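This is the structure I want to talk about, given as structure tokens.
The complex appears here minus one protein chain, its other protein chains still in place.
Each chain gets a letter, A, B and C, in the order it is written, and its residues are counted from 1.
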Amino acid sequence: MFDSSEWLNTDLNTFEIGPYDYRLQAPMKLSLKADGELIVSAAIETGFLHKGVEKALEIQKWRASIAYADRLDSSAAVFAELALCLGVEEIIMLPVPPRAQKIRIILSELNRISSHLACVAAVARSTGALAVMHHVLRDREQVLDLLELVSGARFSPNFLRFGGVKEDVSDGFIEKMIETCETILIRLKEYDKTLIFSDTFIGRAKKVGLIEKKLANETGMTGPNAKATGLMYDVRSSSPYSGYADIDINVPLAPAGHEHLGDAYARILIRIQEIATSIDILKQAAEKMPIGDFCSKKPEDEIIVPRGEAYIRVESSRGLLGCHVVSDGGPTPARIQFRTPSMAGVMALPKVLPGNKLDDLSVILSSMDLGMSEVDK
Amino acid sequence: MAGRKNQAGIGTLQRAITWARKRSLWYIAACHGCCAEELTNVLGCKYDIERFGCIPQIDPKQADLLFVAGPVSYKIAPYLKGLYEEMPFPKWVISVGSCTNCGGAFAPEYSYSVIAGVDKIIPIDIYIPGCPPRPEAIMNGLIKLIEVISGLENGQKDIAIETK
Amino acid sequence: MDKKTLLSKLNEVVPGAVLRKQRMGRSEMVCLWIETKSIQRVAEIIKQDNEISLDWLENLSAMQIGEALVFTYVVSSWKFGSTLILRGSADINVSGGIVSFPSVTKTWPMAIAFESEIEELFGVSFQDGTLHKKEKSLLLHGWVGFPLRKDYVFPKQVLGISHCQQVTSNV
Partner (left out) sequence: MTPWTSFFPWVNDYFPSWVQSFFGVFIATLLVIVPLLTIFVYLSRKISADIHARIGPAVVGPAGMFQPVADLLKILQRHTVVKEAPLAPLIWFYLRWMIFFSTIAIIPLGFAASIFNSELGILFFFWIVLAAMLATMFVGISHGSAQGWFLGMQIWAQAVAGAFPASVTIVCAALHSGSFQWTMVVDQQGFSPLYWSAFSNPFQFISFLVFLSSGVALVGLSNILDGVFVYNDYGKGMRIILSKLLYCYSIFLWSIMAVILYLGAWNLPPRLISAATYIGGNPAVNITQLGCLFIKCFFLMLVMVFLNNALPRRRSDQITYYCWRILGPLSLLALFGEGVINIGGMLK
């Protein structure tokens, strides 16, 4: 990354980029030392969005813990719900009817598409392509309308229950979902022309924010950021959970010799391809949707969780989301800990930023899609 | 020069200034966590608030309106207060979502690090309930703020926005 | 790498380290209780040994059960995709309130983030890990008390702002 020809060996300017800044996607403090235009060293301070979710989960009863799992990170809400529900179901040994599993897959894939579209919109905004940003937000609205049609809420749906789903999916929903999938596939081609393959964007995103495979390995990075560096790990295919077993997923991966390996451009490509795979999964889930009841537990039943613990892995839109649920038989959970995927991104930042130009800071941060409310819990 | 005064005793110059203030509210958004996602959609093209003359600004010195969205932790409270102080008068604050209104899901008995209501550090003009509130609710709060600025008693509607 | 050979290798290299072997809840993952003083040694072995090569610390979570802090290391390997869970525990009421526990950042660098979080929320100081600058700090500087402990009492007032529900007059 450091081609020494660009060194100015001037004395280093320090740039303090505070919590509220137009270049950052979420509040964090960055203190950068820059030699002219090149960033030399970066230090990050987080913790500004610390809400104490895990303490709140220990105070609330079991029934309310799903709503708090939503609030962990709003753009990847369904995944935290899914992880928590799977954990508790494993402790209670509660069978989940196959129809509910398919509905859960549909919900999580819709949430993944809306989270990736939000990341593409952020990258378009950071490179100045405001038109593409608005078009991406318009298409994201269609996905959010689907989530609202199912669960009534656009972001934190609070739709999953222990043992299944809150309500059945109305029959008009499946057709509307297939129709939205078609329009989004067409829109993806439109983004290719306006943003992805326009040479100004390639110029802005090429060799920017380079993450080597070794660094991704060292910080335990998963999800699109790691797939862009060639690190093949996807929980849906390696250890399928909740009905992913009979759905074949071709996980996008940047091949080893890829000329954009690990930079911001590869991350955006991987996210676009993940949207395509999610659409493919949605179609398969729609075909294989069995008939049956949607929840193996009546809403009015009392939730009694015996002593026990479980560790669940779920593929969230930012990577591996782990949930370690511990219950001591009481009415409230003993301990619920989330292993959030963006933590690896935050840890890797001080090693990714040096060597890049100061103008590219917002491109790097938006292409890594760091969910700060996930990191600070 | 005693301009012609209307029945509320406000001179034409003052009415012109309030007209200008309510029709061009440049806003800056303090985004923390969940409700911030709704603010990007409100800026987006389906629920566009630039129709009301609201341009997103990148610097508090240029902004008149501050959207506070999402749970405000004690660690970011001084910076939020600093952001509010940097804005020139006259300025207004809209608090989006129940986390900033009253602590919401992270009320004081459930969370130790979220301020129970941002009106403990900065004065707030409009409270928008919801967790997260729908974009229509945020726009309704904005229209309510425009009505408050133009001094209409509650219930009276802003004719220009109603007809559009 | 099945359980038998893993256990035998561990016992012969670090005798007496593995206290108990059990299943993790109802899943088929193996969970080994390790005595605190030889955690670093065990971590070293399972990472360097090329048949086991558990080189990715997936998750490090702490919880307080009764009077003890239990640390759960979920370790898996990129090569084989296998997962192992190590358990360590430490007594919580130590004089001065700060529990000391050996750190594993030397073998798994990604443990820095997990450990700094646990340091703040549980009041643990991890011994002789890599000297990492406290990059990721969660709470306000100088926060009194460790929030995730069971006996934690919520603050009455923080930064001059009263931590209570009723709406004070506009500041």
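Note that contacts are C-beta pairs under 8 Å (C-beta built on N, C-alpha and C of every residue); 3 or more make two chains touch, one makes a residue touch a chain.
Since this is a predicted model, take the numbers as computed values, not measurements.
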item	value
Chains shown that the absent chain touches, full complex	A, B
Omitted-chain contact residue, chosen from A:20, A:68, A:162 or A:201	A:201
Residue, one of A:82, A:129 or A:247, that touches the chain absent here	A:129
Residues of chain A (touch criterion as defined above) contacting the omitted chain	13-15, 36-37, 124, 127-135, 138, 194-195, 198, 200-201, 203-204, 357-360
Where the missing chain touches chain B, by residue	16-17, 19-21, 23-24, 44-46, 48, 50-53, 58-59, 61-62, 64, 88-90, 160-161, 164
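FYI, only the chains that are shown with their structure count from here on.
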item	value
Chain pair showing more contacts of the two, B-C and A-C	A-C
Whole-Å gap separating chain A and chain B, where each centre is the average of the chain's CA atoms	29
Chain A-chain C separation of Cα centroids, rounded to whole Å	25
Chain C, residues touching no fewer than two other chains	139, 147, 152
Chain A: positions in contact with at least two other chains	47, 50, 52, 55, 376
Complex contact set, residues of chain B against chain C	74-75, 77-78, 102-103, 107-109, 112-113, 115-117, 119-124
For the chain A and chain C complex, residues of the former touching the latter	43-47, 50, 52, 54-55, 58, 90-91, 93, 217-220, 231, 233, 238-239, 308-311, 313, 320, 322, 324, 326, 328, 334-335, 337, 339, 343-344, 346-347, 350, 375-377
Residues of chain A that touch chain B when the two form their complex	18-20, 22, 26-27, 47-53, 55-56, 59-60, 67-68, 71, 73-75, 118, 121, 134-135, 137-138, 140-141, 144, 153-156, 372-373, 376
